[in-house]
Every structure is written in C-alpha cells, then in structure tokens.
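With one protein chain removed, the remaining protein chains of the complex are shown where they sit.
By written order: A and B. Residues from 1 in each chain.
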Amino acid sequence: MAWRNLWRHRRRTVLTLASMAFGMTLAVLFTGIGDEGYARMIELAAKMDGGHVTVQHPEMLDTPSLKHTVMDATALADTARADPQVSRVVTRINGQVLLATARQSKGAAFIAFDPKAEDPATFSLLEALHEGEMFASSNDKGIILGERLADHLGVKLGKKVVLTLTDKQGEIVSSLARVTGIIRTGAPTIDASLCLLPLDRVRQTLGYGPDEATQVAIFLPDHRNTATVADRLATTVAGRAVALPWYEAKAELAGFIAMKVNSTLFMEVLIMLLVAAGIFNQIFVSVMERSREFGIMMAIGFSPGRLFRLVMWESLWLAIVGVGVGAAITSVPYYLGHTRGIDMTAMVGGAGKKAEVAGVALEPIWRIAIYPENAVYILVAVVGATLLSGLYPAWRSGRVVPVDSIKLV
Amino acid sequence: MIRTTRRTILALLAALLTVGLSPALAWAAPPDPSSPAFGAYVMSKLDDQYRGEKSHAKMAMEIKTEHWTRKLTMEAWSLGQDYSLVRILKPRKEKGTATLKAKKDLFTYLNKTGRTIKISSGMMGGSWMGSHFTNDDLIRHSRLARDYHIKTTFNGTKGGVGVYDFTLTPKPDAPVVWGKLVITIRAADLEPLRQVFYDEDGAPVRELVFSDHKKIDDRVVPLKMVMRPLDSSGHPGTEYTRITYQSLDFGVKLKKSFFSLQKLKSL
Partner (left out) sequence: MAWRNVWRNTRRSLVTIAAASLALFVLIHYAGLVTGYIEGMERNLVEREMGDAQIHAAGFRDDPSLYERIEDPVALLAKLDQAGYAASARLLGGGLAAAGDTSAGVMFRGIDVERDGRVSTIGQHVAEGQWLDPADPKGVVIGRRLARTLNVKQGAEVVVLSQAADGSMANDVFIVRGVLKAVGEGVDRAGMYMIDATFRELMVVPDGAHQVIVRKPATVPLATAAAQLRALTPGLDTKSWRELSPTLASMFDSARGVMIFMFMIVYAAIGILLLNAMLMAVFERIREFGVLKALGAGPGAVFRMIFYETYIQVGIAILVGTALSVPGLWYLTQYGIDTGRMGGMTIHGVAWDPVWRASVSTSTYSGPIVTLIVIVSLAALYPAFKAAWVRPVQAMTHR
C-alpha cells in the first residue's frame, strides 16, 4: 500500500526522486574527485621522497644531517617487506653536497638510491630523465643533475663534477662523478637544486657500512593503511629509528589535504540538507493532502501507529527508489570521470605545466575514483536523510482526528 | 668577475701554504729526461717542494679584481701535510683573523668578533680570507704525481730559457675539476715556471706563474707567484692574485700542539 501511495502522485514523486538522484550524483562525484585526487597527491609525494612510511634516525626530522643514519637499513627493509600491507621498500641516502666544476661551484641536495631496486613506482623523478641514462649499477660513478643545476654549473652529459661532502665523522671528503643524465621536472625548485647519485658509491664516499643509510622508504598500495603499518614498524625499530607516516613527515601536505577533505565534506553536508528539505516537503505535502484519507482510515480502525508505519514505509520506498535512480544516473558521469577524467589543463596554464603544492608537482587532469566505503556512506546518508524527513510527517499523520479530517474537502 | 677569479686560483693555496714551507730535502739525482720516469720525478719534486716538515713564513698577497684591489700581509706556519696556521697581519681591520687546518678540519677565527667558525663541506666553494682561494684549496691535497698521468710534451727553448713542458691529464677517478694541466719547468734546475689549468673541453681557465727563484737554506723556491684567470681564448684578464714571500724559515721549531683553536685566538 505504501508503494502504491507513492505512485499516486507521480509527478511529485518523480521530482523528488530527481533531486535525490542529483544530490547523490553530486556527492559521489565530489567525493570521487577527492578520494582519487588525494590518493594521487599522497602517492606522488610518497614517490617523490620518503614513501608512505619513512624509517629514519629519530633526530633526522628536526636536524637533517648525514650523521643521522639507520645502521641496519637492509634488515629493516626486509622486515618491512614482509608486512602484507606493504608493496615496495627501498633504501636511500639523502643529504647536501657541494658540486664543483672548473668554473663554478654550487650546493645541492642529493638522493642516493639503488638503480636496480627502484623504478618510477618508487621514485617518480626517474620519469623526468630528460637526457642521458640511468645509472648502470649502485656503484656507478655517475651523477644525474636537475636541468637548471646543470646549466648553472656549466656541464653537459659526460662532463665531470667533483662532489664534496661531510662524512659521518664530520670530515670533508671528495669524489669524482660524471654526468650521466639530466632530469627536467618542470618544478623550478627541484630542477635547480637536486641531484641523484648511486647508493653504494655514496656509501663508500661517506664511509658508511654496507647496510647503513639515512632512509628506508616504504610504499603501500593503499595509503589508508599508513597508520597501522607505521605503528607496527615503530615497535620493530624502537630505540634506533622512527617510522614516520607521511602525514608526519610531510605535515604541510597533510594539512592541505585535510583542508580540502573538510571543505568537500562541508559541501556534501549542505547538498544533503537541501535534498532533505525537498524530501521533507514532498512527504509532508503528501501526508497533508491525504488527511481526509487518513481520517477515514483511522475511523475504520487503523491505529496511529499503523499510519505512522505506513508513511515511514513510503519514505523507505522513496529512499530505495531514489538510491536506485541515483545510482543509475550517477554511473554515466562517474564512468566518464573514472576513465577519462576531467581535463583541467587549460586552467593550469597550458600543456606541460604543473601546479606545485608543498613541493609536489600535480597533474592537471582530475580523475574520479571513490572508495567503496565512502560510496556506502553516501548511500546511507541519502537513505537516512529520507527516513528522517519522513519522521515528522509520519507522526503528524497519526495525529489526525478522524472526524475533523473527514470534514475537509 | 670575482667569482671566476676565485675559482681559478686553486693551486695558489698549495703554493701559499707550502712554497717556502718546504724543508731542505736532499733529492736523489733525477732520472734521464728521456725515460718515462722523468715526468713522475719532476712532478713529485713539484708536489714535495710544496710539502714539507716545518716552516714559518711571512708573505704579502695582493688581489686585484674588477671592483677592488687589496693587499694583505700574512704569517704562516706549517707542520707536515696536516697542520697549518695562517694569520693576517695587515690590514689592521683584519689583523688577527686566522685559518687553522688540523688534520681534515678547517677553522676560521674572525678577529673582529672573536668567534671561530668550522668550515663545512658546503662552504668549500667559498672564498678564503677574502681572496681568490677557496677553502677547498686549503683542504685539498691533490698530488700531481698521484692524481695525474704525466707526459713530457715539449723539450726545448722558450724565450731563451731551456724548458720542459709536462702535460698532465687526471686519472679517471681523481676528484679534480680540471681537464688538463700544462706545467712548464726550467730545464736547468727543474724549477716550476708556469702552470696552466684547462677545463674538460680544453679551454684554458687560469694560469699560475712562478718567478723570483731563490735559494733558501738548501733548496730553491720561487718567491713570487701570480695566479691569473684566463678568458676562453687564453688571454689573461685584468684580475690576479699575487703572492710574494718576504721571509721563509725551515728551521723553525714547531709542535702539533701549536696548531690548535686556542692558539688561533691567542696569537
């Protein structure tokens, strides 16, 4: 009976369903953009430096220095790899180096890694290799420079650069490297002050042990497990290192994402409110219009409670159909957004340009991908809002006084 | 520009610290000039002429750049390869400022404020005492005989003087920025006359000219050195740094304890 009641006023029901569907679509799309967007930003940041969870010396975060090392990095890396929620683990050395050529010298930051163990999935910079080649091995005597850095030093591929570093004992050491490659990321700060070196060669130069490094970077296929993985590792490394989740290692990025997540949430709540207002209207009106009907029903023996349940069932049906229609309508834009994405290139200033946020270069194409739980939340919210909207009218329907209402025309 | 000038005066440091800081050394007789060992011998002599046991010297350094000219008077002590202390005597504004090298650490004491800074790797490119030296020059011991392949490329007369030219190319792993060095040695006494530094592309970057060779104690040392940056076609510019030794003493008594931070301040 509740079902039939719904369809008695087809137009009104359709309108309400339309607004529910629309609200749902908006919510899903926004959340989808967000979920995907943030996951990507986090992934990008992880791939640039540090991974999702970073294991490093306890003092490294506050006072970066080549003296603050992790002694048994290899063993730690193995332990981390065994974790089921972890996909990749790499070992690195990061620090500052002075680069000198016959005519110029400049300080730069360096990242030393094992070219055999890493690829663009762990180190996004590798994709930015513009000229030349990657190191042949971890012992290679090459160096890869950011494009602007290379310009400043006046070197090209194959030319030599003398590296000067302060080793673990605080002594100054030098070694020679030849430019094997040039990277171009488009982000000005990176291209002008970053260089890449092979891990074992740097270990030798700095006098590190064969298992020593400054950072173990851990990558997760699902960034939402970061906290649990970090906690597990923290107990393993306690005393000699810390396991930092990305949101502690990169607090600024975390803040940015938090802000965006909150504002999206805020918008969704608003949309839900507006939708709920419409639903409330619909149900209330239908109840009011049927006062006479309800009066008659009560007169013939329907209890207020039954009327209440009747109206609530109508709400529920409304909710179910609404969700169904909503899902159907959402699927088209979602599919498009998921596979092709929204191209914001024009907004960012043309092809090839990237926005740089907290040191991370971002792609200008927005893809949509919603985490299943969030989709469920939205569904529940829609159904919940509908049911809630139905409460008051349902209650009112039970308060109808039969005699009065039957008198109504 | 000051920058290129600074960068071009690498070996001046070595000269500064060691010419005149070299002791009396008895040299074995040189091998025959036509033998392959000759070059290595001469370069070793050059290297060792710049190293020594103990020394004490006073020198004047004149620096001319595009924007200013400066004269400094300095006093220097050295003990072996690991210890040296250089102190500014003039101008008065900087009197007392000193640089201490102890093993692989480098410190600069600034008289004006009484503070001492430890020179870290990032500062290696920076200028030493306002000169064209870099701090890096002070620390680095690039040993010619060890870090370069040596070939005799000329044997004859230039400007009426019999000379040898040695062309030095860095060994593959030597941490030196140069592509090539050409050193001109006087044939008669195997004293250095000129050293030209080339970058990897073969362009001359700077030259070091030695003169005023004198016998001090039992060795011959050039008392004057001038380092000049060269432009890309090899012509000297207007900038230079000239070091002239005013006094040298190899018989001075020195102990390691002399080379300490406290000494820096109390001198």
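One rule holds for everything that comes next: a contact is a pair of C-beta atoms (placed from the backbone, for glycine too) under 8 Å apart; a residue touches a chain by one contact, two chains touch by 3 or more.
Everything numeric here is computed off the predicted structure, so don't read it as measured data.
Student: According to the contact rule at the top, which chains on display are touched by the left-out chain?
Tutor: Hidden chain contacts in the full assembly come out as A, B.
Student: Could you tell which one of A:2, A:117, A:285 or A:327 touches the chain left off the display?
Tutor: Checking the options A:2, A:117, A:285 or A:327, the one contacting the hidden chain is A:285.
Student: Among A:267, A:296 or A:369, single out the residue that touches the unshown chain.
Tutor: Answering carefully, the residue with contact to the hidden chain is A:267.
Student: Which listed residue (B:93, B:158, B:171 or B:214) would be found touching the missing chain in the intact complex?
Tutor: In the complete complex, the chain left out is touched by residue B:93.
Student: Just the residue numbers, please: which parts of chain B touch the chain that's not shown?
Tutor: Missing-chain contacts on chain B: residues 1-2, 63, 65, 67-70, 91, 93-94, 97, 108, 110, 112-113, 115, 117-120, 122-123, 126-127, 129-130.
Student: Going by the touch rule given at the top, which residues of chain A touch the chain that is not shown?
Tutor: Given the touch definition above, chain A has residues 8-9, 11-12, 15-16, 18-19, 22-23, 26, 62-64, 107, 170, 188-189, 251-256, 258-259, 267, 270-271, 273-275, 277-278, 280-282, 284-285, 288-289, 344, 346-349, 353, 355-359 touching the missing chain.
Here is the rule we go by: only the chains that are shown with their structure count from here on.
Student: So the centre of each chain is just the mean of its C-alpha atoms; given that, what is the distance between chain A and chain B in Å?
Tutor: Those two chain centres are 57 Å apart.
Student: Which residues, counting only chain B, touch chain A once they are in their complex?
Tutor: Residues 3-4, 7, 103-106, 120-122, 124-125, 134, 136, 139-140, 173-179, 197-200, 205.
Student: Where on chain A does chain B make contact in their complex?
Tutor: For this pair, the touching residues of chain A are 96-98, 100-107, 141, 159-160, 162-166, 170-176.
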